[in-house]
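Heads up, one of the protein chains got dropped from this complex, but the rest are sitting where they should.
Presenting chain A:
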Amino acid sequence: MNRSTVFVGVTVLLLTGCVPSKDTDDDSANTAIPDKIVIGSTLPLTGTESKTGGRFKQGYELAVEVENADGGIDLGGKKVPVQLNLLDDTTDQAKAVNLAQRLITQDKVNFFLGTYSTAVVEAQSTVAEQNQIPYVNGGGAATSIYAKGFKWVFGTLAPVANLANTEMQWIDQQQAAGALPKPARVAIVWENTSHGKDFRKGVQDFTAAHSSGYQVVTDESFALDGKDFSAILSKVRGAKADLLMIDAHLPDFITMQRQYLSSAMCTKVLTYGARGTESDARTALGAEGVNYILSAVWWNKQLGNAGLNKEFVDKFKAKYGTDPEWYQALGYEAARSLFTAIAQAGTVDKEQVRAKLSALTMDSILPGGKLSYPADKGGQADYPFVVQQNLPDGTSPIIYPADVANGKGVAPNPACKG
C-alpha cells in the first residue's frame, strides 16, 4: 500500500471518533383520536415455528375481527376500528427485529403484538423497549424476558416453572395414592433455552422440597431444533427413570417422541411440558403414539362451557371450523388485553396505554379467570396451569387441578410392561 492509501485509511480511522447522535423522537404523546388504530405484529409464518405462528395469527385475527364487529375500540365515545399489520418474521431473530423496527419507525404503528418463541421474543422485545411502544406478546414464556427491567413489554404466558410445578403436584398425588414408586426416579430433559431452564428449575425446586419422594437420576439438556436425541434417550433408559420430564417445542417433541417409541422405551410417566395434545402430534405420531402423555397448558377449551370461554370457542369454530388450542387462545388474550388497555386509556397515547396495561386486571378465558401483568413479575402474567393427559379413546381431559378437572388421569402408563 502506498502513502495515499495510508492517508485515506488514517482519515477513515480519525473519522471513527465522529458519529452524529439524535434525540429520541417523542411521538408518544399523541392524544388525538385517529381514524384507525394500527397494531403492528410479526409472527413466524414460515420457518421452523410456522405451524405455531399460524395458530397465533388465528388468535390475533379473531380478536381484531371481534373488536371491529361493533365498530372498534371506544376512544372517548368514538368507535375506532383496529387494523392489524402482520408480517412474517420467518422464525428469524434478525428479521423479527428489523421488521419490528420497520413497523414502529416507518409504518408508525400505534402498538405492537409480539411474535412467538422465547428467543425471537427476547430479541424483538428490545426494539419495543428502545422505541417505547407497548408490546404485548403471547409467545414468550421464559422469565428472562421479563427480568430485564423493561417497562414496555408484557407477556400473557405464565412462567414455565409454574407448568413443571403443576405437573409435579399431580404426580405427587399419584405417588401418595400408591400408583407410583416412592422414591420415584426422575429424568429431567430440557431444551437449552430460557424456556427449558425454567422448566428444569420448576422440577428441581419441587423434587428438592419433596426429597424423600423423588431422586433425580438424569439431568440432560439438548439444543433447540435437534435431529437426533438417541444419546439422551439411551441415558434415560440406562438410568431406569420412572418419570421422564421433558420440555420441548413442538418440532423437537415430535422428533423425540418418534425416537422414544422406535426404541421401545416406556416410562411410568412421560411429559413434554406443554406438548402432547396438538393435532399435528397425533397426525405425525399416530393416536397410539401420543397415548398417556401428560401435558400442562396455559389454556384448554374444556375449561368452561360458559361465559368468555364459550364465546371464544364458538367464535373461533365459526371462523375457522375447528377447535382452538392454547396457542390461539393466548394470541387472542394478548390482543384482547391490549385492546382493553387502549379502551381504558381512551387514547392512543403510548405512555397512557402502557400505564393501563401495567395496572390491568381483566376477566379472562385463562385459568383463574383473570389476566393481569404484575409489575413484580416484570410484566409477565401469573396464573395456574391445567394438566391434561392423552387417553386411548382420543380425548385429552383436564385431570388437574381438581376444581376444573373433567376426567381422571392414569398412572403408571399401562402400556409399560413390568
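By our rule, contacts are C-beta pairs under 8 Å (C-beta built on N, C-alpha and C of every residue); 3 or more make two chains touch, one makes a residue touch a chain; residues count from 1.
One rule holds in what follows: contacts and distances are computed from a predicted model.
Asker: Refer to UniProt and select, among "Glycosyltransferase family 4 protein", "YceI-like domain-containing protein", "Branched-chain amino acid ABC transporter permease" or "Zn-dependent protease", the name of the complex member that is left out.
Answerer: For the chain not displayed, UniProt's protein name is "Branched-chain amino acid ABC transporter permease".
Asker: Specify the residue from the set A:52, A:90 or A:137 that touches the hidden chain.
Answerer: From the options A:52, A:90 or A:137, the contact with the absent chain belongs to A:90.
Asker: Pick from A:197, A:237 or A:356: which residue touches the chain that isn't shown?
Answerer: A:197
Asker: With the full complex in mind, choose from A:225, A:323 or A:363 the residue touching the hidden chain.
Answerer: A:225
Asker: Tell me where the left-out chain touches chain A, residue by residue.
Answerer: Here the touching residues of chain A are 1-2, 4-5, 8-9, 11-13, 15-16, 18-22, 25, 45-46, 87-88, 90, 92-95, 97-99, 101-102, 105-106, 118-119, 122-123, 126, 129-130, 142, 144, 148, 191-194, 196-197, 221, 223-225.
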